[in-house]
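Apart from one protein chain that is not included, each protein chain of the complex appears where it belongs.
Let's look at chain A:
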Amino acid sequence: MEPNGATKGVSLPTASAPPAASSASAPEVVPVLPQNMAGMVPLSAIIHRITNEAFADLTNLSELLPPLSDSDKKLHILEYALSKREQFIKLLVLTKWAKSANKFQQCQNIVGFLRHENELFTRAVGGLFETYRLFGRARVRNFDIPTAIDVLTTGTYQRMPSRIKQVYVEEERPSGTDMAATLEKLDDVIRMRLLCDELVPPPMKYTIGKGKAKFVVPNEFEVTLTVSGPGSPQEIPWRIVGINILVKPVGGSFQGLGTSLSEGQMRAITAFAQKEMESSNPANGSQFGTVAAPGSTVAPANQSLLRLYDYLHMLALQLLIELVYIQALNLLRSGWTDNRLRVEVNAARSVVRLVYWNSAPQSTQPPASAPAPKRRASASPSTPSSTQRDLLQGYTEHYLEIRIEERPGPKSKIPEGLAGALVDPKVLGYPKAYIKVVWSQVVKGVVAEQESDAVLELNPSNLRIEQLLLKAVNMHAGQVMQEFYDRLCSHIDNMKTQVEQMDGAYISKDDVQLTTLDFEEQQGATGTAGLSGPQALLVRLKCDRWIRVRIDVRTGRVVVREVGRTGEGIDPVIAAFQARLNESANNIVDALISLRFSMAIVELESQGILLGLQPYRRLALAKQDASQFGTNIHQLLFLQYPQHPQHYLVVGVMNQKFCVWLIEVEREVGGVWLTLKSIQTLQWQALKRWKAGIESDYSPKSTTVKKRKSVQFDIEDEEPQEAHSGDQLTIDGDVLSKLEALCRVRICLNAAKTQLREHGIAFHYLKPPPMTHDADAEQGHSSWAKMVPLLRLEPGSISTGVAEGLFLYVGAKLTGWWDSQRETCNFIVQAKFVPGTTPSGMASGPLDAGVHYAAKTGTLTFTYKARGMFVQQFKDDWEKIVRMLKIIRQLHAPTLSNPHIQFQTCHLHHVKLSYFGRYTLTLKWTPASAKEKRSSTGVLIPAAPRFRQGAYEIELSEVESGKAQVVNPHHRMKYFLQDMINSEGDLHSLMNTLVQTCSILEVLDRLESSVKEDSMGMKLLSVVPRAAHHVRVVYGSKYALDIRAYSRTHLSMFDASFPSESYGSSLPPPPAPAISPLLVTTGRLVPPTTKGHLHYGPIPNLQGVIGGIDVEKADGEYDELQSRIAATGVGMDGIIGTSGGGDKAGAVAVGRGVHQEAHDLLPLPNGLICSRSMSGRVLYRIAKHVEGLLQSS
């Protein structure tokens, strides 16, 4: 009751003790008033609060102010200052007041103390009153004097109450012999009772000893009973001394998963068992209806052991089920995950069902992880019947059920009088309930019950549910694999008769094997070794590629691996196969065949890449286009030709057969979809047979593939052939390459046809000659030859009006595709000359890059790569040759003969002539130039008409004789001559023109070279060619003379200043030409249509000069010039008849003296007409005259 708050610390001494009370020896104790802090606040806290608030407000203000206007800022600051000032004034007042705080504290302390004192006063009063109230009733017992005397006198407590004695004082123990004797007696009693009065359930084996009977049921329980209590030994009820439950898991990973019963539970069990023994229920009733029907008669006491057994047995079984359930739940967490295992238990907890190979929980459809193996007994070699298929569809799930099963026993109640050891146990029908393992396969009737029971037995002494489950799933997996095997075998048996139709789907018995599992594949199969059934299925895919199909026992999934390729990850195709099997394993045969096709397609894909094709698995084809491949087409592979991106080789699988198409697509305008332009079915088997035929009987004939008309392939060609297992399955690399080549040649053929049509070349298909090859090759060949037909071209349509009657036939074909791979094929045109029309003297040999002439057979061969505009190329080459042929034909014409002209070379590409023994002319055909010409600034220059059409070209040169000074005088006339031959196409007229103009042109050349220059450095004479027969000679740009070929033998010379027509009226008609009128064309005499823009003056005294020329007399000056020319080494004999040696002047032998030419000269107004031989002299004279005129002026 010390004053409260005394420990709060010393603050002030309040009152000193009175001197009387304080002793001298004790140290002076200053009484201290307790500090009273109620309602007090530290001043520092207030200061802190106010300053902080002021500062915080200031900070807020600084953040608040910037966006405000000046007046607002002012207002805010003012508000702040005033409010804070007010606050601080209050603080100041408080601080000033705090001066007296000390005093106030003292007062406070005093008040606190006084209040406390008052409180104590009040309590003291209350306490006294309470004492008064209680003490009024206080009493104490009198002393027990008699007992005290007793104890003190006798030394013992005689009168101790018996209750105390009973509780606290220990009784004397019976001796060992007593106990032994008693127990022995008790044993006898029990033995007697068990033998005579009781019904002991047969499973309960008992031993008697130490007054107890111990009943043991192995793996279930042991119970110790005794009899005790008053009454006759037969009527004393049994009493339970101890119960031990023996149900526990043993070994394995479930060691710790026992159901340990707590002490309380054991007590409860004991109590229940006791109660059950004493109850009136009839023994051996239904296990699940233990409650006795109301009104039933009281059961006899001698059945109490039966009732005890019933209870404990059920308890043990229930515990076992619990253990199984716990283990099963644990399985879910230890490798049986993936939702593949489901554990169910019924509400009564008497059935645990382990649903294994459970499908995914979200899917509602029944799991199809593995097919139900068909019943062995009904296994037939035929295909699965419809009923069986229903059975396959109908079953739901796979499970293993562990349940408490009731055994059918005697229906009647156990008679009341029955007792003792001599009762037949069968009458009792024990034990009634037992644990039964139910397997779904047994329920479905797939496996015989005896067979499964032998393996699937739950051993209570070694309770391992995982082992049991593994046994079941292993057996199940074995059955599934066996079923797979059986199905494949039956499929093989069925297909034996129709191997050919099966095509690639053929599987032989050698391709399927059942083997045992590898060591790694036996997952956790401890204790499952030696179980029935091979567990993996080996299936050959192709050659030495095998796949291994097995079932993962934990998940029930089908696992497919390729043998020998374990480490590299699973092939996507095999993964798809695995997924398909897992989805529905019933159609393993289909899936397997499909897998083999998939593998083949994958191989084809890679082979396609090797062949330079671009593989696609999908094309953006419209639906109606895609349906053209057939509705049940699978595994389409599109191989695109890089050179022909519109074309695809399509391989697909339809009805378990490979189908091959060649398609052409085009892209929709502005769309992403491709539309099918054309589709052709290819019979690859026929090609394969054909190829085989070629390879087996290799002959040059079979390699030269002929083309035929029809594109369609007739089905009746497909005759059953001898099948080679495995060989039929695949389109191998060779076949694919041939297919590819075939398609390529088809594409090229189409391109060729298109180009031929574009160029307007008419063609038709040709039937190939009958082959005398063996029948097989014939079959294939004929069908395949239709794919690449021969073409016949109409020569007239290639180039019009040139080659009629020249050729026997012109054939075209595509070759080279069969042998050369990955190359484009060749487009070959062969033209055979009509016998007798071949140009004579032409040797065999290549004419051009792709043109070859065989003189022996008289054939021309044009060879081109079928790429780009090859028909155009052919047409050009053709034109070149045909044009030259036209010329060559003229050469061979009997009418054409000129003594001055010799043929030098006659070739299909050029013709070379020499004239006057000195000069040569080469004529060739230049095809049209397809190239665009552009100027240096990039402007497109339109090609001249002759370039657009192709034209003859003339090359002029000299006969090579070492005299370089002489130049072909026709050089300046070259283009006029070219135009002439191009417009007329007449070699004769060209040759005549050459002969006519040669001499005068030579003279002109000489004059030109000898003429002087004027003061300006310009030549006084210039020669202007105006047409093929027309040359204008201009003298110093003052005078001009027109020289024309007047007839074959005569020339005309006129003053160019006069209109050229003027001579016509007054002139006598020109002498009739000596040659055939055909060769005289109008163009020769037509004067130039354009007049010179220069106005030349008339040559003064021209008539005089002409008149001064004496035809009969030799002109010495001219002859001197001639001889000078002759000195240069050129034989002039062919041109001008030089009569220098005083020969007879009128007739000069020209050439070899075949013709005679007269020295004619016919003066006319403004000009003259003279013979060719005179022309040089006349021209010379006129030239001299004009030269003189010019010099004098």
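Quick note on the criterion: a residue touches a chain if its C-beta (ideal position, glycine included) is under 8 Å from a C-beta of that chain, and two chains touch if they have at least 3 such contacts; residues count from 1.
Heads up, the rule we're going with is that contacts and distances are computed from a predicted model.
Looking at the choices "1-aminocyclopropane-1-carboxylate synthase", "Very-long-chain (3R)-3-hydroxyacyl-CoA dehydratase", "Nucleolar protein 11" or "Mediator of RNA polymerase II transcription subunit 10", the name in the UniProt record of the chain not drawn here is "Mediator of RNA polymerase II transcription subunit 10". From the options A:117, A:510 or A:758, the residue with contact to the unseen chain in the full assembly is A:117. In the complete complex, the hidden chain is touched by one of A:68, A:107 or A:160, namely A:107.
The chain not displayed touches chain A at residues 1-3, 10-18, 21, 28, 30-31, 37, 39-48, 51-52, 54-55, 58, 70, 74, 77-78, 81-82, 84-85, 88-111, 113-115, 117-118, 120-121, 123-124, 127-128, 130-131, 134.
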